[in-house]
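Shown here: the complex without one of its protein chains, the others still in place.
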Amino acid sequence: VTTETGPSDNLTIAVVTHGTPGDSFWDVVKSGAEQAGEDLNVSITYQGDGDPVKQSSLIDSAVADKVDGIVVSMANPDGLKDSVEAAVAAGIPVVTINSGLERSAEFGALTHVGQSEFIAGQRTGEKLNDAGATRVACVIHEAGNSGLEERCSGVADTFNGTISNVQVDIANIADAQNLITSQLLSDPSIDAVLTLNSGLATAATQAVADAGSDARVATFDVSSDVTDLILDKKVLFAVDQQPYSQGYLPVTFLTLLNRNGDQVGGGQPVYSGPGFVTLDNAAEVAEFAQNGTR
Amino acid sequence: MSGATPPRPGSAGTPLIEARGVGRSYGSIVALHDVSARVLAGEVLCVLGDNGAGKSTLISILSGAQPHGSGEFLVDGQPTRLSSPREARDHGIATVYQDLAVVPLMSVWRNFFLGSELTVGHGPLRRLDVARMRSVASAELARMGIQLRDLEQPIGTLSGGERQSVAIARAVYFGARVVILDEPTAALGVKQAGIVLRDIARARDRGLGVVFVTHNPHHAYPVGDTFLLLGRGEMLGTYARGEITVEELTRLMAGGSELDDLTRELGRHPS
Amino acid sequence: MTRAAPAVSETAAPLGPVAAVVPAATHPFVAVLRRPEIGALAAALMIFVLFSSITTAFLTPAGIGTWLYSSSLFGIMAVAVALLMIGGEFDLSAGAMTGTTGLLVGVLTTQWQVNIWLAMALSLAVALGLGAINGLLVVTTGLPSFIVTLGTFFILQGINLAVTKLITGSVAIQGMSAVDGFDTGKILFGSRVSLLGVEVKTSVFWWLAVTLIATWVLLRTRPGNWIFAAGGAPSSARQMGVPVARTKISLFMTTAGAAWLVGMLQLFDVSTVQATSGIGQEFVYIICAVVGGCLLTGGYGSAVGAALGALIYGMTLQGIVFAQWDNNWLKAFLGAMLLGAVLVNLYVRKRLGSRS
Partner (left out) sequence: MTRAAPAVSETAAPLGPVAAVVPAATHPFVAVLRRPEIGALAAALMIFVLFSSITTAFLTPAGIGTWLYSSSLFGIMAVAVALLMIGGEFDLSAGAMTGTTGLLVGVLTTQWQVNIWLAMALSLAVALGLGAINGLLVVTTGLPSFIVTLGTFFILQGINLAVTKLITGSVAIQGMSAVDGFDTGKILFGSRVSLLGVEVKTSVFWWLAVTLIATWVLLRTRPGNWIFAAGGAPSSARQMGVPVARTKISLFMTTAGAAWLVGMLQLFDVSTVQATSGIGQEFVYIICAVVGGCLLTGGYGSAVGAALGALIYGMTLQGIVFAQWDNNWLKAFLGAMLLGAVLVNLYVRKRLGSRS
C-alpha cells in the first residue's frame, strides 16, 4: 500500500546500536529495520559499536547527515546523553530501543521499544523455580554490557536457589563451551545453565553432555538451532524479546511521525518482550527463526 | 657531560688508564685472562694478536662497555669500575668499536654527536644546536678526507669505509685524553688509512693516550710506542718500540712456527 | 646426504653469551637441556602442579579431557604460527581464517547441498589460496607481514560476516548436524576416544600429529633449515641460495592449512559456526608461540615449544575456572600466569644456557 507522500519524500532513518557487527541478536534487529524500510519506502542506514564514545560519534554522524529520524539502543545511557539530546535539539526525532528504557523520555526520545532486562531476568528466575532448579550458572558473553548483568541480577532477585556468573567470550564459542564444561565439572551441584545468547545455548547443551551433567539449559534469544533444541527437549525455554520488532517498530513510528505527525507511545515505552518460547510454541517460532526474523 | 676536560699532559709516571691482570669469561669461554696494559699520556699502545685473541674484549673493558671479570682497572691511578661507556666518556676516553657503534637509520651528523649532543637554550627550551653539530661534523669529516654529499644521509647508506671514517673522526674529536681504536684501518683505502695513522700520531703529540688495535704490523710499527701481544686470551708479551723490529713483530703475530710459510708466501707474492 | 646443517639450528640458542660450541662435542643430556622448549616445559609443569593441587576437578578424567581439548585447538594453530614466526613473519588473519573455512563448509552444505567432503576439500583449497595470497603480498611488496595480514584479517572478517548473512540470511550456520555425512566427518574431527579412562577428543590427536610433523620438518629436513635461515637473516640466506620467498609463501600456506583443520574441528564439534568465529584468537596463537620460546624477531623457536605454550594457555584458562576464582578477575589471573610462565621460561633457559 503506498500513500500519496510515500515514494517521493526520500526519508532516511539511521539505526545506531551498541551491537558489534556479527552479533546474531542485532542482526535480527537490523533485518527488522531494513524490512520496515522496504515496506514503507524509507532508506535505512545501520551502524553499531559497543563503545559509547564511538556510538556517540555514529549518532553525531547521523545528525551531520541530516537524517529524518534516529533509532538508538542505549546500553550505557549516560554515555549517549549528549549526542541524543543534540539530535533532538537539531530537530531530529529519536526512538530508543532494547536498553535504556528508564532514561528514554528524559533525553527527549519519542518512545522506547524493548524489554526491561531486569524484569525479563525476574520472569526467568520464576521459570527456573518452576523447573525445580536450585543452582544456576549465568553465562555472560560480553564483559562490558550492563544489560547482561541486569538479567543475571533479575534472575537472582526471584530465583530461590543460588546463582553464579560465568564469563565467556562470544567470539570463541568452542572455548566458551569448554569453560562451561569446566564450570560444570568443578561444581557438580549446578543444575541449570542460563545463557544470554542463542549461539551459546547450543554450546551449553554440548557442554552439559561433555561434562556428563544433568543440568538443564535455558537461554535468552532465539535462533532456529534454539527452537530445534527446545523441540528436542535439550533447552527448557528461550526468553524472547522479539528483536525483529525492535528494528521494525521504531522505523514505522518515525515514518508515521514524519508523514503523518503521529506521536506513537504517548510518552510510554512499547514493550517488545519478554515473550517465552517453550515446547508449546517452539514449532511455530521455528519457521520464522529459519528466515532470520526471530 | 662529554669528554670535557682539556687535554692534560701526562704527569710522567701515572698511566691515564691501566689494566692489572684483568680477565673476562663468557660462560665457560675464557676470552681474556690475566692481562695487564697501561696507557701513558703521549704514547701509543698497540694491541696485536690473532683473530679471537681477545683484543676486542680488552678494548670493551678499557672503554667501559663491559665490566672486567677479574683483576683491577685504574684511571689516573685510581681503581675504577666503569659502569657505562658514558662514564668512560666523562673520563675523556673515546672509542671506535670494531662494529663502529653507529645507528644505521640515523643521519651522519646525529651519529657523530650521538650521546654527546650539543644543545642551546635552557629548561624546556633546551634544544639541539643543529647548525653547530652539522658544521663540526662536516669539518671533521672533511679533515679525514671524506666528502659527503649530504650529512642528512642515513649512515647505513654510506660505504663501509666512509662509515668507519665517521666513527674514527668522532672518537678523535671526543677523545679528550684517551682514544681507543679497534681495527680502525681494516676497511680503509690507502689514503684514508694514512690519514688515520697521522691522526694517531697527532693525538699522541698532543699528549693523548692512544690504544690502537690492528692486525697489520706495518700500520702498528710506525706509530706505536708499546706493543702488547695477545694470543688465545693470554698476554704473550709487551715490547717497547726500541726492543723489537717490524719483522720480529710480524713473526710473533704469525706465531713463530708459521713464519717460514709466511715468508715464502710473501716472497711469492710481493706487494 | 648432505644434511649437516640442522645440527646448527638445534643448538642455536640466542640467549645470553653462549659460545659457538662444536655440536658433536655436547653431551646428549646437555643438548636436551639447551633445547628452546625446556623453559616452556618447566613452566607447563608448574601450572600443571598448581592446578592439580588446588582444584579437585583438574586431574579427574573429565577435567583432563577439557583442558586437553582447549589446548589442542590453540595448539594446532600455535605450532603453525610458530613455524611462520621462526620464518620471520606473522599472520594476523589466522584466527579469522578458522572462521572462514568453517563458514564455507557450512554454507556449501546447508545452503547448496554440496557433498560435505567436497565442501571440505573446496574449503581447504580456498584456505591454501588465501595463505598464498598473504605470502605473495608480503614477499612482493616487502611490507611487514604484521600490516599485510592485518589488512587481510579485516577483509576476511568483513567477508565472513557479509557473505554469510547474504547467503544464509543469518550470521551463524544453522542446521549443520542434519547434513548428510556429518556423522562420518564427526568421527574424524569431532569424536572422542577413551584413553586410560580419559575421554580424549580427536583434536588432541591432530594436535600431536601436527606437532610431530612440524618438529620433524624443522629439525630434519632442508625446508626446516631454510625456515630458520629465512627468519634469522633473510639476506644472508638469500645470498647462500636459500629460496626465501618460496619458503615464506609455503609457511603462510601452512598456517592457512592449519586454520582449515581447526575450522573443521570446531565445526564438527559444536556443529555451528558464527560469522565472528576466530576473531581475536590470532594473538592467542602468537602468545602461545612466544610463551613456548619463539622469538618475535624470527629465526628461533620450536614446534614442541609452541605446543607447550598452548598447553600452558589451555591449562591456565580451564584451571582458573576449576579453581572457581571470581570470574571477573579471569583476565587478570590469565595475565599474571602468562607473565609468570614467560619469566620461568626465561629463567630456566638462562640458567641452563650459561651453565652448559
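Every chain is named by a letter (A, B and C) in the order it is written, and numbering of its residues begins at 1.
The working rule: a residue touches a chain if its C-beta (ideal position, glycine included) is under 8 Å from a C-beta of that chain, and two chains touch if they have at least 3 such contacts.
Only a predicted model underlies this, so the values are computations on that prediction, with no experimental measurement involved.
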{"item": "Option touching the unshown chain, where A:Leu11, A:Ala36, A:Leu80 or A:Leu257 are the choices", "value": "A:Leu80"}
{"item": "Residue of C:Ile287, C:Ala306 or C:Val348 touching the missing chain in the full complex", "value": "C:Ile287"}
{"item": "Options C:Thr55, C:Thr98, C:Ser123 or C:Gln157, residue touching the unrepresented chain", "value": "C:Gln157"}
{"item": "From A:Asp60, A:Glu126, A:Asp157 or A:Asp262, residue that would touch the chain that is not displayed", "value": "A:Asp60"}
{"item": "Positions on chain B where the hidden chain makes contact", "value": "1-7, 63, 65, 84-86, 88-89, 95, 97, 99-106, 109-110, 113-119, 126-128, 130-132, 134-143, 145, 147-152, 172-174, 176, 195, 198, 202, 206"}
{"item": "Absent-chain interface as seen on chain A, which is shown", "value": "21-22, 43, 45-48, 50-54, 56-58, 60-61, 63-66, 76, 78-82, 142-146, 149"}
{"item": "Touch residues of chain C, complete complex, unshown partner", "value": "141-144, 146-148, 150-159, 161-162, 165, 280, 283, 287, 290-291, 295-297, 326, 328-336, 338-339, 342-343, 346"}
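Basically, only the chains that are shown with their structure count from here on.
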{"item": "Chains most often in contact, by C-beta pairs", "value": "A-C"}
{"item": "Chain occupying the middle, per Cα centroid", "value": "C"}
{"item": "Most widely separated chain from chain C, with each centre as the mean of CA atoms", "value": "B"}
{"item": "Distance from the mean Cα position of chain B to that of chain A, given in whole angstrom", "value": "73"}
{"item": "Per-residue multi-chain contacts in chain A, two or more chains", "value": "none"}
{"item": "Sequence positions of chain B contacting 2 or more other chains", "value": "none"}
